[in-house]
Structures are given as C-alpha cells and as structure tokens.
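Note that one protein chain is taken out, while the other chains of the complex remain in position.
Per-chain residue numbering starts at 1, and chain names A and B are given in the order in which the chains are listed.
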Amino acid sequence: MLVEYSSLITLIALTAILAFSFYAVLIAGQLSLAQLGLASLAAFTSSLVVPDEPLFGFIPPLAVGIVFGMCVGILAAFILGLPVIRLRGVFLAIATLAFGEMVRIFLINQTWTNGAQGLGFPKLVGIEVAWIALIVVAYWFWRLSGSRMGRAFAAIREDELAATTMGINVARYRMASFVIAGAVAGLYGVLLAYFSRFADPNEFSFTAAVDGLVTAVVGGVTLFVGPLLGSVFLSVLPELQRLLGINAGWIRPTISGVLLLVVILFLPGGLSGLIPRRKSAKRLVANPALRPDLPALPAPGTELVSLQGIGKSYGGVHAVRSVDLSVQAGEVLGLIGPNGAGKTTLVNMVTGLTPPSTGTGVVLGAALTAGTKAHRLAQSGVARTFQQIKLFNRLSALENVLVGGYRITHDTLLRRLLFLPSARRFEREAVAMASAQLIRVGLGDKAANAAGDLSYGDQRRLEIARALASHPSLLVLDEPAAGMNHVEAGRLSELIRSLAADGIAVLVIEHNVRMMLATCDRIMVLNFGEVIASGKPADIARDPKVLEAYLGSAGNDADVEAASVLAAENLAEVAVELAREHEQGPDAVIGDDAEPNGAAEPEDKR
Amino acid sequence: MQLFLDGIFLGSIYALFAIGFTLVFGILDRLNLAHASVFTAGALVGIEVVSRFGISIWLAIPLVLVLGALLGVLIERIAFRPLAGRHDAHFAGLISSIAFGAIILSLLQALFGADTRRFPADAFPQARFEILGATVSLLQVIILVISVSLMVVLTWLVAKSKLGRGMRTIAENPHAAAVLGLNVGRISSTTFAISSALGAVAGVLFTLNVNAAQLGIGHAVELKALAVIVVGGMGSLPGALVGGLILGLSEVLAVNYIGSSWRDMVAFGLLFLILILRPQGLFGARKTREV
C-alpha cells in the first residue's frame, strides 16, 4: 500500500509545501504568483553547489541544497519585493506573475540549466524527507498563527489602514511575508528537483503557479492546516476517480473543475473552514495580577499635541485652514461642527494619516511633516477610532484587542517556536491586558464573537477597547457615540471621563452635542475648516455663531427659528447643570439611566 | 517594413483578445481568467464547423461569435454573479473563473481530443500581394480588418449607445447605477457576452494565422493579453489596442534582433517595468484594487 502510493504520498507533501508558500503571502492579504519562479531559481542554482559527497564529511548534500535553496528564495523574494511590494491586489499578482515568467525564460536560455531539455538531479528526496520538511513548515506556520507577528499579518489582511494606526509597520510586515514565502518556495523547488530527478524550467510555469494558488485557496487560509487539506483533496481526487474506473482523459479535469468551483462558491473559508474551531481560541483572562506594569503616562497637564496654523487643502479645496490646537494629558477636548467642517481631516493630521499642507505641529514629541508615518506616531502613544468603523471583521473581538496591544506586547514567534515558557507568559500577559480593556468597555461576554458580527454600538465600543489596548497617551475618538442610544452614550461619556482621570488625553469628535457638553473639558467648534468658537462647554452652548452653524437659523422659517431659540435656552440650562455636576467629580456624571455594568471590573490602578 | 507589418498583424490579434479582457475589468472590475478557454473554444469549434460540416469560414466566424457570447453569459452567471457582495469577491472571482475555464477546456477535450488541429488548407484563399516591398497575405489583411472593425464597433458602443452609457455608469458607481434603475445584472451579462464573443473570434483568427490549435493556446495568449492590458492601462479600450500593437511589434523585432527564444521576455519585461514605473498603464486612470 505504502509502496504503491509512495510517490503520491510524497507529492502530497511537496504540493502542500508549495501551497504553504502561497499561504505565507495570502495570510497577509497579498497575492503573489512569483512562487514558482523562486522555486525554479532555487532548484537550478542548488544544482551548482550541491556536492556529491557529504560536506566536511558529515553534512548531507541534500541539507546543503535545502539551505542554499531557501537562501536563494529569500534573497530573490527580497529583491523582487523592493519594487513590487507597494503594488496591491491584481497588480501585485500580475507583476509577480511577470517575474515568474521572466525567470522561466531566463533559465531556458542558460546553458548551465541545460535549457528546455531539462537537467538531471540525483534522487535524494523520498517520502520521509518530504514529510519531515512539510511538518517543519506546518509547525512554523502553526506557531506563527498565535504570535504577535501572526496577528499583525491577519490585521494587515483585514484592514491595512487600521493596522497602521495600531503601530504596525505595514511595509515591513508585507515584505516579511514575501520573504517567508520565498524561503518556502525555495525549499519546494529543491525538494521537487531532488525528488523527481529531473527539472525543466517549463515545469515552473504560470499553470503550475495557478495550481499552487488553487491548492492554497481550496484548503483555506484561515487555519494552518489549510494547505495540507488542499493538497490532499486535489491529489487524491484524480486517484479516487482512477480507482472508481473513471479513465477518460477529460472526465477527471471536469470533475476537479466542478469541485473547485463548488468549493470557491460555497465554502468561502476553503476546506479548513469546515473544521469546527474552538469557540474561542483564547479565553478572557480576568486576573489583574497577570497584567504587567506599564510605563507611566505623561503627568496631567503636559502638552501632548500642539498645532500652529495647521491647514490641509485638496486641489484648491480647503478642508482645514489655519487651526491652532493644543491638547494636554488628562483632558477631554471635544471637536464639534457640521458634517464636512473638517473635523476628521484635522484628526487625520494629528494621527499622521494625512500630512498637513500648511502650518506646523508636534504630536508626542514628533513633528508633523510629509514624512510622518502613522505607525511611528502610534508607537509613540497615539491611538484612534474611525468614523467609518474599521475593525478586523473576521477576527474575534479579543483578537482585535490583542492586535491593538501590538505596541506594548513582545513578539513571541521565536519563543513560541522553541516552546519557551516565557512565550506562554507573554501571551497570557497580552491576553490579560486585552481582556481588561474588553471588560472595561462592557464587551467581556462577547470576546469570542467575530467583530463583524457585533451590533453597531458594540463595534464602536470594540474599536475603543482596541485603541485603549495600546496604552495610549493620546486617544482620538471619531464619532464614538454614533449608533448608540442615549443610555449607551451616557455610559460612553462615563468611560471617557474615567480615561481622562487616568491621565489619558482624549480628543473626541461627536455629533451628540448633549453628550459632548457633559463630557468635555473644552470644546472647539469647526465650520468650513475654521475654528469658529473654542472654550468651556457652557460658553459654547450659548455662542450665537455655534447655534447658527448648527441650526441654520439664517432662513426665514419661523418654526425653525423658534426651535433654535428654544434649543439654545434648553442647552444653556443643561450646560450649567452639567458644569455643576462636573465639579463634583466624574462619578456624578449623568448617572441616572446608566446602570453599573455587571461585567465591569474596578478599573486598573497604575 | 515586413517586420513592421507582421508586428501590426500579430498585435491586432493580441488587441482583439485583450480588448474583451479589459472590457470586463474596466466595467465590472473583475479579471476573468476563463477568457483564455473561450479563446480556445472559439478556435476549436471554428475548426470543427469548417472541417466537419464544410461551412465557409465567413459563416463560421459569426457562429463562433454567438458561441462566445453564450459562454460569456454562462461565465458571468455561474462564476461571478454568485460572488456578488462577498468581501473576497475579487479574489474568489479569479479562482472561480479559473475553475470554469478548466471545465470548458476539459469539455473541449472530450469533444475534440487533445491533438493539434488545423483548418483545412482550402479554408481560406491563399492570395498574397506586395505592399511597399513587403509580402502580405490576404489572411493577414482580413485579420486586421476584422480586428479593427470589431474594436471600432465596440468603442462606439461603449461611448455612444445606451448600453454603453449603462456600462460606464456601472464602471463608475455600481450602487448609483442600481439606484437609478439600471438593470445591473443584465448589463453585466451583456458585457461578459461581448467580451467573450470577441475572445472567441480572436481564437479563430489566431488559429488561421498560425494554422494550428490545441488545448493550450489560450494560456499563452492570456499571459500576453495581461501584458497588453497592463501596458495600455487596465480597463482602457484604446489602451488595449495600442498595447496590443506595441507588444506585437516589439515581439517581432525581438525575434528578429535577439532571437526567438527570448521573445516572451519582451512581453513580461515590458509588463514588469510598466507596473513598477506606471502601474496605471499608458492610458489608464490611477486606481488600486484590493484582492
């Protein structure tokens, strides 16, 4: 049995290794078709260095070939990555495909590869070597999946922009996934050549690349066993058909094609999506003792953001013009104004996503220039949420918050590979810190739910928890109460006050003016990109310019005018009332309908 | 001069294939990798109806056109429409169209076998004549005329007709198109039908030109077509025409001056350079897409 099928079983392992090479880029949301080109480079160049006898008398020739081939794969992937890594999607796929084909044509035209006649290789790879190699590769990806690096890849795949604002250097991680894929491709090339004893550059063609991609996709990229499942499925299928007596040359590819179509149309997660996953990869760790000590936040009153005359224009349209802004540790600064007033553009500049056109600014010690990188600012302690929610939708709530903790957690890949006890400890610490933030926003019971399945209000809260997980000095919230009812908004207001009490500077954009008056220490009002008012909530509520910008009382509609006057009076009263409550401390803030949250813990005292 | 003309003829076939490819990408934002199989189907079915039933090549071409259109509708319905609304629709569309293409190819194998097939020698008049010192066959002229006229008709259709207005609306904003009451599903099907009809006719013309067809011809041309539409700009119709001609010419020149074994390096080198230096292509608007 084993003898009869030994070739098939070896090929299953080799195909799975090829699929892992595609998997390595797919988990970071990239599609590269260069893998076969890298594999053939590795295979043919290894023929130049592999000795006939063990090197130094004890290193087997195959080991030399494998190490050399993987190094070639890494180097070639890195060199290819330098120009193409900034391409996305279909463009990256086509560029890498072109690279693969160029390698093929180059090798065909070389004499040392024996051109299209192909080159003979000694038979050094059998069933054992192939499976050991596969197990090592699968082990690597298994340990990668739970590490900080693995989470960073997943975050980039789900939402690059959000990943950047967690402090993840997207370009570097994309390159890393490229290089890992190159190493695996190199391994595959060498193993295949020394298994089949013959290699011809034309075997490493576009069609072969498509087969590798299909294997990875059929297996699924959500679980590290996907490539193996894909390989088994696609290799065994023709064999089964043969056993069933289906021999006509065309029936097998037809059935394979139909099955592939069925998998891609009806199993979005591939075959590995069929494997029931544990409800939650990790449980909440609610024990505060497990949380490590974190560095102190800046002392209250320290100026964290200081902008002078900052402005942004898009092709002649001034989204923001000449705004001065200062935010201090421990204060809540509100930004209000009609839609399109430039609020989001302003906070995009503060968080490094948009370079300012004019003016100067310093955020947590870093100057805002055209070269400011959002991930650098995030690393120095800026965290944010988005107006259009940007969660990592297919990751669980807890995993989202774990990614948020990127800045303050350790990379555990190497430790995990070696099964060091410190890996477990670091992971538990990361989970403990993330759990604390989930519980703090009231999502403790939803840790295992996929972020995309949460309700709108819960998604907003999860975004806040994810931002808090980086232990930020400055937290930027863009319309955090959108989609929340007034009870939820009240709780959110309490949360924001408690963050400020911890010493975090909070910059918040919100249309719920009532909540803003209750929550903020200071409010700035923007209209048409300019600051039209700035000051204490009670003063803002009485400012006629603010009322006009918001209510449009310029018209002659008597109803509206009456309504706006009514609203103005109403608000002024509310504001005075709230200001009074404020002075009694954060605990007394509009607490009437905000019941204490059952799951909430006493907050983390640092 | 001879080289120049040969390059133009080859380029016009590439362009005809690529223009259908790029039409679907430009309007529906989908890369249809089953296009190569439609090309092969066009070639093999064309040969079959001419050699088996003795139908004139002039009747065979419209027949193949209709067959291509039908295949296009099937591809849209089966491989693309079910994916609408999925977050990985781009990516899944690549795979599902590969699968659908593989099914078409295996059915072709069942019908016609895996051997190389040719048009009968008398399928097309063998007239040759000289222009400006270069020898040109009637066939090459016809290929050029058919390619160019199909492209002109298509460009007119997209630019001026109501259907074309619908296509451009969907290209710019599919949601707005639906809000305005355009039947997005039907226009998408029609786009695929036109695209595949052109691909199938390109198969016939290509086969007439090289006088051989087997199951694998589609793949080779598909890679070239990718180069053409990237060079011209993804989604740009004039870009596909110009890109096709550039590729045809540079391949002919490369064969002449560097050697035929390096011919394909031209296409991919060009493709690679354009993607790095000007990813939007010569005629394309800058857009980046996520897979």
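As a convention for this text, a contact is a pair of C-beta atoms (placed from the backbone, for glycine too) under 8 Å apart; a residue touches a chain by one contact, two chains touch by 3 or more.
Criterion: contacts and distances are computed from a predicted model.
Participant: Out of "Quinol oxidase subunit 2", "Aspartyl/glutamyl-tRNA(Asn/Gln) amidotransferase subunit C", "Amino acid/amide ABC transporter ATP-binding protein 2, HAAT family" or "Bifunctional protein PyrR", what name does the UniProt record list for the absent chain?
Facilitator: UniProt lists the chain left out of the view as "Amino acid/amide ABC transporter ATP-binding protein 2, HAAT family".
Participant: Looking at B:22, B:169, B:189 or B:236, which residue reaches the missing chain?
Facilitator: Answer from the full complex: B:169 touches the omitted chain.
Participant: Give the residue, chosen from B:135, B:149 or B:183, that touches the chain omitted from the document.
Facilitator: Spelled out, the listed residue whose C-beta touches the missing chain is B:183.
Participant: Take the complete complex as the reference. Which residues in subunit B touch the chain that isn't displayed?
Facilitator: 165-166, 168-169, 172-173, 175-176, 178-185
Participant: Residues on subunit A that touch the omitted chain in the whole complex?
Facilitator: 338-340, 452-457, 479, 482-486, 511-514, 528, 548-555, 557, 559-560, 563, 567, 570-571
One rule holds in what follows: only the chains that are shown with their structure count from here on.
Participant: Compute the distance, rounded to whole Å, between the mean C-alpha positions of subunit A and subunit B.
Facilitator: Computed value for the inter-centroid distance: 37 Å.
Participant: In their shared complex, at which residues does subunit B touch subunit A?
Facilitator: Touch list, subunit B to subunit A: 31, 78-79, 82-83, 86-88, 90-92, 94-96, 98-100, 102-103, 105-107, 109-110, 114, 219, 223, 226-227, 230, 234, 261-262, 264-265, 268-269, 271-272, 275-276, 279, 288-291.
Participant: If we count contacts the way the header does, which residues on subunit A are in touch with subunit B in the complex?
Facilitator: Touching subunit B from subunit A are residues 29-31, 83-84, 87-95, 97-99, 101-102, 105-106, 108-109, 206-207, 210, 213-214, 217, 248-254, 256-258, 260-261, 264-265, 268, 393.
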